[in-house]
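One structure is given below, encoded as structure tokens.
Heads up, this is only part of the complex; the chains shown haven't been moved.
Labels run A, B and C following the written order; every chain starts at residue 1.
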């Protein structure tokens, strides 16, 4: 029977919001968030918890340092807290954003998978690498869900950790009444791209991202839209025309991509799928190809032809090293005055959500939440991505309708893997997790015995991160 | 298979909106609407069509007269149009609000039903009277839907005609791609009542209707909420406490109600159902009792005990006569200077919807639309009432979740009647309509033969309004 | 997710079947069963367990006495066993057939309900009396299900105890992998009646019950058929014609029924519903009227008009007293030679089922099992009655299709009560059980406060039998 109530009783409006940040040592997102909060109209306290306490300390110091700037409009205090329960105790809002050492996890995900003949584009959210990331991460997030139930059962919990669908689903599987929402930037980037198209191609010179309204649906990183407006003007006819243009029908060689970043996005996969199925993918092409897996065929050349470049393990390793990475921010350099600091707001939807929940302006954005009907034709309960309206104390998904059957089919295949692995994680059943692995369309390009070898090799390489799984009892790991 | 797209492609933002008003001779609502539009920030033209052309003429004259007032902020032109197709041709927005002569319809609905022992409280939307109103009205609205498809297929169509669920459902049954929305004031009145409670009982002295946010769901006139906030503050604990108070446990005698209006609402039925089922009804008690029919037991006394007074046929007859009614407005007196006119805006949600669709502020309100998942556990496709977010060119229902099973059961019983009668109307199948009538919980208090007699008597009394039904071929009317 | 397997792994074929009979002191059915087994081609042992050990002893003695008759074809041994676990240990087949002292249960069910204005026809399976019987019985059957899981997890469990739908559902709710089947004679009686009609009215002089094949569906005591064949000949045209005949349109007065048994069945309700809805009810009219409750309107006269006579509490009391009852059999008189005994087989489907399971001829009969798709449009998991095919070790329901919507609506209302009460029984939640009670269509003819009074009075009268319910914590029982 459906739950009697969708009650989300957290009273969000507050003059002194308490945010617990699990993974608060983040070098990438925290520095932006601290600035956004400083320039917001919400006051509060943020507790930073991290496996690496010194990172949390550094961020707390930076957060408080920012508060001393003149331009600050809100009052925030930051503390690093070493005990997770203490960090969560009575929190109004919980942020989840963690990752393991990529050298021991992400790098083998990519390298071993490639050695077995699967040309992963990203490997972070689906396919062999994504499934192993899920297997490593889910047990931790089950524990977090249980702690939220104990310490702050009504808190709004925002999960940024990948794979967002697996992980957010696991939070609900462990604590069905949790108020959890998975968040991701891909849809927002796609809206930015649509605004750019509107400005440059569709004769709407003033179009901005915030003018773009789309009916988004699917699962995280495999989202689609079937309606798009720019400030009330229907973009569909323009999109259909554009899809036939030369710009939407370009091909690339491996050479063309030699010097571009793996984040490069030419939208060629998106236009191709739009032409094929009549609905428009709405996430980066590098992610889409791991779900619509025919684009991964024919190895490097096959993938590059679409302007998509594989994110290799060397990139991941480098990114982890703060001295090398371009994605992370050196807050110490700012605090020490080595680099000039300028307080500025980012474009993050999270702050709009926080203000909306706190009684500010009503806000519509994409969220990942369990399907209670907002996404037609895809399994009930699985975590889907659709729009939601955020208002004081509430986040409510919008009814997004369904898919053309062929697209639904492509989406449901991954839902089946996600649900199988989350079910398997209840008892640490490795054999059941392997069943979810086997039906993944990337894995389906291997013979079953090759798939088993790949699975076993990944387990062996990442054994330290899989301690919650019953590796001893697994039939599938008998392979030799 | 679910429809591929929920596309609502009407481009609403416009400097010159065209509204077609079917039933535009309205004496009650049009005078308010003309003033609201005059004080809005939307410009346009309104075409008034009515079976009684002189009423449309009078309203057009009044609309244009209003435009001459100094305070006017928007530019509107009104025309009475005698041809319905012409009125609809290319319209951006269509308003539907019609009724038949109550002396020939509503009065027999009430009187004959009462004669057969059913003590109808209102008789307008469900039960024998409501079902006959549906049977009279649906064929007309099938015709209107077909004309919308011809003349303005993408228009937003707002239906105010009762029974809102039957009628809106019939519009979609005839033209599945119609952009129709049923609108009704009951939920808004209930929000006003909640604001009053918040001010007077829950210690929130500044609470206003617009601060009240509820998770509304159900079918029109049988809506419930399972979450209620006032500006982000959860009202549930206050409501639960209040439901135990003396004020929520009052009883009434027939004498108590002698001089009150039938619109009197004491909320005693609502509190009783809240105590029983844990979710709060959210429409006037006089309507709720016709769906939760145990409150109709024991005749007048049984009903009055809850502070609910039957709306008798005399009231209906009087209301129809403009010289008697207090609900209608004498625009001629204003134009002739017999009565002083003061231009003022009403509190109507419709204007907010219009402005939202036209690119104004995003607006959340309750709407009646086909269930595509927004209402869990109730039949797909049936017209349900939930919140929706209105933005430029779009109206999207919010995912409202489900009911506790016993409440779902009470709601689904009426959905079954509604769906059966709408299906029957495709071929004018009177016997099938009678099956929908028979399973109505009010009718279930009669023996089958009594029910047949009642049905036959109503058909005979209203035969002129049932010309689209195959009365000749009906087995059930053989009764003698 | 649906269960992976419908495995029913009990190996039924055996030369030495072990049957555990819970409620084995039965005076009515056991004497027939012992004779049927004696004349069957299955051998085995039956263990008789009863709350009243002396009754079990008496039956064991009789069973063994029967085995000494010359005509016996099978080898059976009977033992009375005082420990329930011991009786169940390793059983191949379990029979459940128990009841409480009707003077303390059935009699107040009927009398108190009548005092509150509900004219129960039988009161044994639905409506106030049926719901209270369920509330008394379910906790016991949860315990039995748990013992089956411990002692004979793969046994086939046949439940004859009323209310069959509630009780069988509770067995599955407690132990989802149980191989339980609810059995009832109503459908078989209706097939006998159809055979009689075929012989006497439809020109098929040799028609027998076993020639009648129907597509039965619904819930126990509210079953319907939409196909009927006699040895391959479609009876539908005959049935449609007959329903218009005088014989199918008779009326009765209370005087007409003065001397008839409450088991009297004139089929007038069945024909009336067939005329109204196009599908034919297929259980005794006395049961049907408690589900299609419009036939209970207008008290005694209203009910008697259909040839249905109320089963009063005096009848129940008398029936319990073996010296008075005509339904029970005095096996002692046989064994003592006071009455002449003639060994003869009954017409019981149970023996065919047993032989079919044991590898004998494949057999199709009606069973009550959880809905896994065999009954379209009615809630998944609820216990429905459809045909099933019995073969060696297996019982598989046949896909029965759906209902016309109005009939589905009438059925689903009761499913909602059943599911609500079974859910409530998990924690002994009396308030939730009361919600299921409140939505019952018979109870819906009372005001909510009258319903509460009735409920409270029944609880007070039967408190000793409701010890597993949390009566202390119940809000609803605060009534005074």
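Assorted remarks:
Rule of thumb we're sticking to: contacts are C-beta pairs under 8 Å (C-beta built on N, C-alpha and C of every residue); 3 or more make two chains touch, one makes a residue touch a chain.
On a predicted model such as this, the values are computed, not experimentally measured, just so you know.
Here 3 copies of the chain are placed, and the complete complex recorded in this file has 4 of them.
As a working rule, only the chains that are shown with their structure count from here on.
The most distant chain from subunit A is C, comparing centres defined as mean Cα coordinates.
Per-chain Cα centroids separate subunit A from subunit C by 54 Å. Averaged C-alpha coordinates put the centre of subunit A at 43 Å from the centre of subunit B. Residues of subunit B found to touch two or more other chains are 404-405, 408.
Partner subunit B is touched in their complex by these residues of subunit C: 272, 276-277, 293-295, 297-298, 302, 305, 404-406, 408-410, 412-413, 416-417, 419-420, 423, 434-436, 438-439, 441, 443-448, 450-451. Of all residues in subunit A, only 1-9, 11-13, 213, 215, 226-227, 229, 231-234, 236, 278-279, 357-359, 362, 364, 372-377, 387, 389, 391-394, 396-405, 408 touch subunit B in the complex they form.
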